[in-house]
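Every protein chain but one is kept in place in this view of the complex.
To keep things simple, chains are lettered A, B and C as they appear, and every chain counts its residues starting from 1.
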Amino acid sequence: MYWSLFLILIPFLGAAMLPCFKDLRGQLILNIAVGFLSLLGSMMNYLAQRSGETLICQLGGSSIFTPTLRLDGLSALFGLFAALVWLVTGIYMYTYMQREERPLSFTVFHLITLGAVQGVFLAGDFVTLLLFFEIMTVASFFWVIHRRDRESMRAGYFYLFLGIAAGLCLAGAIALLLVSGVTTELGIAALLPTDTALFGWAVILLFLGFGIKAGMVPVHIWLPMAHPVAPTPGSALLSGILIKAGAYGMIRTGQLVDWGLGGLVPWLGTLVVILGVATMLLGVGLALLQGNAKRLLAYHSVSQMGYIILGIGTALVLGQGAYGVSGAIFHSLNHALFKSALFLGVGIIYLGTGELNLYKLGGLWKKYPITAICMLIAAFGITGTPGLNGFISKSLLHHSALDVALSGNPIMVWSERFFNLVGVGTTASFVKLIGLMFFGKQKTKLKEGAGEGPFLASGMVLLAVVMLIIGTQPQLILNLFVIPATLAAGVSDISHLTHISFFESTAVWDMLITLAIGATFFAFGMKTHLFHYQPPGWLSLEVAGWQFVKAYKAVELGASKMYQSPARLVTRGLRRYYRRLMVVNRRLDYEGGGIFNNLNFSNLNTDVFLILTVLAALALYYLTVLITGV
Amino acid sequence: MGEFGSRIVQNYPYVFALALFAIGVYTILTHSNLFKKVIGINIMEGSIYVLFIAAGNVRGGVAPVLDLANSDLVYVHPLPQALMLTGIVVSVSVTALSLALIMKLYRSYGTVDAREIARLTRLGNEVGADVTSGS
Amino acid sequence: MSLVVRDNLPVLIVVALLSSAYVMPLLTKIRRFRFAEFFAVFMIALALSGGIYLGQGILNHGSFTYAVGGWAAPWGIELSLDAVSGFFLITIGLVATPIMLYASYDLVAEVGSRSRAAWFLTLFLLLVAALCGLAITGDIFNIYVMVEVATIASCAIVSARNDSASVAATFKYLMLATIGSGFVLLGIGFLFVLTGNLNLNYIGQTLRLTWQNYPTALWVALSFFTVGFGVKSALFPLHVWLPDAHSTAISPSSAILSSLAIKGYIIALLKIFYVGVGAQIIWELPITAILTLLGMGAIVAGALFALAQDELKRRLAFSTVSQVGYIFLGIGLGNIHGLTGSFMHILSHALTKALLFLAAGAMIKRTGKTRISEMAGIGFKMPVTLGVFAIGSLSMIGIPLFSGFVSKWQLLLGALAKGNYLAVLVLVAGSLLAAAYLLPVLRTALFVRPTPTPAKDEAPSVQLVAMVFLAALVLVVGVFPHQVLQLAQKAAATLLRWGVL
Partner (left out) sequence: MSIAFVIAAILSTALGSLAVALLSREEKGLRNGVVVGSALLGMILVWHLGFAIPSGVYPEISLAIASLSLKLAVDPLGLTYGLIASTLWVFASVYSIGYLHGDDKQKQYFTFFLLSAGITLGLAFSGNLFTFYLFYELLTFATYPLVVHSGTKDALQAGTKYIKYSLVGASFILAGIVMLAFGTGGILDFASLPTALAGLPLGRLVVIFFLFLLGFGVKAAIMPLHGWLPAAMVAPTPVSALLHAVAVVNAGVFGILRTVYSVFGADLVQSMGVRPFLLLICSITILMGSLIALRQDVLKRRLAYSTISQLAYILLGAFLLHPLALAGAILHMIFHSTLKIVLFFSAGIVAEETGYLKVSELSGVGRVLPLTMGSFGLISLGMIGMLPLSGFWSKYYLLRGSLVTGSWPLLVVLLVSGILNAFYFIPITVSAFSGQSELLPRKRTRLVWLMLAPTLVLAILGVVLGLWPGLTWPLVHAVVNQFFIL
């Protein structure tokens, strides 16, 4: 499978070739071509592992580092949808980038990130994964700071520093894994570690590291800042794919602990469930309060990642819970599709109006029919309306949540209840998004040349079509992609999945009721101005980020002061004493009119006197020795 | 008087030498006239000669001129005397040198007072205005 | 003839130097002045070769004594040719030759007139002769005579130039040195009274048997020696005359005074203490502790005083005070390493300090600037001079490959062998202080560049040759010290064994 390497290298090569094109269109077409090649490659990858075998190859290597690639159902699936979304954004960029400043820089990093993301999904061990993970972080950082204004720079620093912290966590985790006697290979369950405590810490660090990338509460703070400020294709990819790298890592971590079966880290499942629920709730709660379309979507990313984390958590609690794992995988795929579609749609509107504030938009469906329809489909998808893709994965996740709730453990019971609550919130906020954007009165003037160009629309349509296919043919997708991926993720018992029926009436009714409550809640919220409520700062945790920065600065200031002030004191003191010593020296030195002169001796007298004194001192010394008998 | 006193009386040359030494030192210390200082030095050296000669002296001894006829004669130790001759020579030369130097000093400073010379030297230094600084 | 020369070599060295000293004024009258200078250099070099010859003989065949005029000890004056004398003879020759060479370039201009210059040559040779005498003599009164000759010669050398400051300094020096001589003579008197002997070996033999009877008297004698020689060799706090004398004299004078004259007295002290009194007794009395203490005090205080000086030669003079402390420290330590260190430091400091004073003299002569703070950029003007000055500085600091390190290493070992960790600390601190007072000179001269960059204006080549010769010696002793070190070790062993026997 050495050719898989080309999947990683082609985007890098493309990025290197981009500056050779002087013409912007040429660059953008090359970008699309690379995206297309990448999709093609991913498909070949998928086909290569179709038979169910796992392909592993080691690249050259040495005693320190042997880069390893691994191709199985999971990596093939993630690689495939990543390539798809990339192609879509690539097409979208053809129009979009002609209106954005510095298109070349963005496009270069667009491709580099593609290579890195493919690398992350193809990595065969944690070190190789970390390699591409870091490249991904750095390359995508340039998307975030693309605008170069104050807000984006701030967001960029948050994004980068947390990304680096994530990388360091992973590095620490790798060291811990090695020391605890566990292999760092991906895709296999760890054998019994020699040191369970260290192994536990390793898993914690892995979850923390991937969690940062995945926007897990409480380390999600970068996400709502970074996603809105990037140019639209960047936002779409950040929310659509990059955070899935975190999810992918978490799934692989779950696999490492054998989904809780070996009982290696017994408390892990509960912890992850709690984190997942917190992520869901916080994300959706804050999303409801946003007036900025992109920020709203960003908070929804947090919330949806909560679903995925919850799925992983429940799988861990259950021990190879097939629903949870498959739900997480499936939801990753789905979220990638609808969230990038939504961002792209918002981006089209933004291109036309220059406005992201929902309360200033409205009535745009006439001008943007295709966008409106695609966004509606995506919104239905994300809210989990039956017939669309979100419904399928949420059903799986709900099954899993129900399963754990059966244990009667209050945490698990409440997590199932919150699951439904979040569904309501999601619906409300998407009713808000679509409603305020496309219906009602048009409040903003459109720019000249606004509209949905063929390139802008076609990408979205492609996504919408895929979503519809998934929504209507869930079993097919499940069998083709998700079940092999679930198997590859280390779940051996998939019997539940093969017999599942998604469109049971109860499930459908449940979802419809949730939707209805959500719509009502939206109406209520709009009437009461609830959505304009400004939550206390601490709730968003972004403030916590700032507090952290402040605290850090204080520590740093304190530390350097703590060091510098005594250091200065010592140097000053020394210098003073040195000067004083020199003064005394000069006084004693007769030439300068020493102290002896003041005793009204002339020079020579003092000297003779001194000699006699020394003699007397010697005598005295001798007497002392004589008397004390030393 | 006691034993101590009698010992002092017995060794009167040594006491005398000590007294001379003290006088010499006192002269050097208290007089700022350079000539007097030289005289002080000479007195001091004189005390040393006394000490040496006394050390070589034998009570009742005669000059160490060999008298083969009279073998009972006790001679004083000749060596210290010979040495002190050398010492005196040295002393004379030192005195000569110092006198020459005093003359030179007088020529340049116009005084033979040590305190005055020191003051003048200091004055010269201060005109040179040394603002010394360490490394 | 040659046999006569060889057999009487010890005494001939001194006699030849003495007689040539008195010939000098005459020579300058009948021949050209340069010839006299050349003759002086030649005589010293001759003494050097004699010294080397003797040193080799001593190294190979052991020490021997020479009875002057055929009168055997204890009545006659005995010259004892041991490793100590060999070592010091070589040191004198090695250092005095280049200094004389250096001085020969513009001596007349330096001291004022031809006749003064002639007398300078006389005094110079007298001083060297006296030092040679100190090196080889085995008789305590002979030591006194040589000390006096050396003292008077060095006093006169200080005032070679006719200026008031140096005369005042000379007078001070003379007074104090005479008082010192007085003490030395008193000490000799005491020893003579105690033992009835003037020959050092005999004094030693007698004292070994009888010293328990009158320790106080012996102590008083040793105190007199300590103070007397201490004044003369500028042991802190008795150094008070030195900075004035050495900084106001002309550079060759400063060089020979700082490098050799004070060492002569130290050699005398060593002989009296270790040969005359004996190591055993020295160790019993607290005198070694006092010497160690004084030595350590000298190292630190001398260096601190040096730091406060801005005048280059004065700084170097105080540096001598500090370095003499090393030698006394070694004597105080009193073990084989310590004494070897002292001997090596006598040589090393002689070479180094002569080098530094000569280089400083050349700098001052060329630029007319005496203060370090004014010397910015001299390195661009006189690169070679500053180069050798740098070598001297590094040696003084005790960097390996320079002679200073060899002695410092031995002293450190000696301090450790004695278990004296304070001494280790002081030795190390002394090096650092040496760096502190010498490196700023280099810094100012080499790295502060005035604008415009001064043109090259190097010291005259004769002087350069002298300085480079010394610098080369510093390096040779630093890198390949085996022969010299062996001799120094033998000297130390000689002193100690004679004490033990």
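Going forward, contacts are C-beta pairs under 8 Å (C-beta built on N, C-alpha and C of every residue); 3 or more make two chains touch, one makes a residue touch a chain.
All figures in this text were calculated on a predicted structure; none of them were measured in a lab.
Every shown chain touched by the omitted chain in the complete complex is listed here: A, C.
Annotation: of A:V34, A:L130, A:V422 or A:L497, A:L130 touches the absent chain (contact as defined above).
Within the complete assembly, A:F161 is the residue of A:F6, A:F161, A:W414 or A:Y621 that touches the hidden chain.
In the full complex, chain C touches the omitted chain through residues 394, 397-401, 405-406, 409-410, 412-413, 416-417, 424-425, 428-429, 431-432, 435-436, 439-440, 443, 446-449, 453, 478-482, 485. Although one chain is hidden here, its contacts on chain A can still be listed: residues 60-65, 67, 127, 130-131, 133-135, 138, 145, 148, 153, 156-157, 160-161, 164-165, 167-169, 171-172, 174-176, 178-179, 198, 201, 552, 555-557, 559-560, 563-564, 567.
The working rule: only the chains that are shown with their structure count from here on.
Chain centres computed from CA atoms place A at the largest separation from chain B.
Central chain (C-alpha centroid nearest the global protein C-alpha centroid): C. Each chain gets a centre from the mean of its Cα atoms; for chain B and chain C, those two points are 26 Å apart. Separation between the centroids of chain A and chain C, computed from CA atoms only, is 78 Å. Computed from the mean C-alpha positions, the centre of chain A lies at a distance of 97 Å from the centre of chain B. Across the assembly, chain A contributes residues 582, 586, 591, 603-604, 608 that each touch 2 or more other chains.
The set of chain C residues that touch two or more partner chains comprises 171, 175, 179, 307-309. Across the complex, chain C meets chain B through its residues 141, 144-145, 148, 152, 155-156, 159, 162-165, 167-168, 170-171, 174-175, 178-179, 181-182, 185-186, 189, 192-193, 198, 307-311, 371, 373, 436-437, 439-440. Those residues of chain A whose C-beta lies close enough to touch chain C in the complex are 581-582, 585-586, 588-591, 603-604, 606-608, 610-611, 614-615, 618-619, 621-622, 625-626, 630.
Listed in rising order, the residues of chain B touching chain C in the complex are 28, 34, 37, 41, 44-45, 48, 51-52, 55, 79-80, 83, 86-87, 90, 93-94, 97-98, 101-102, 104-105, 108-109, 117, 121, 124, 130-135.
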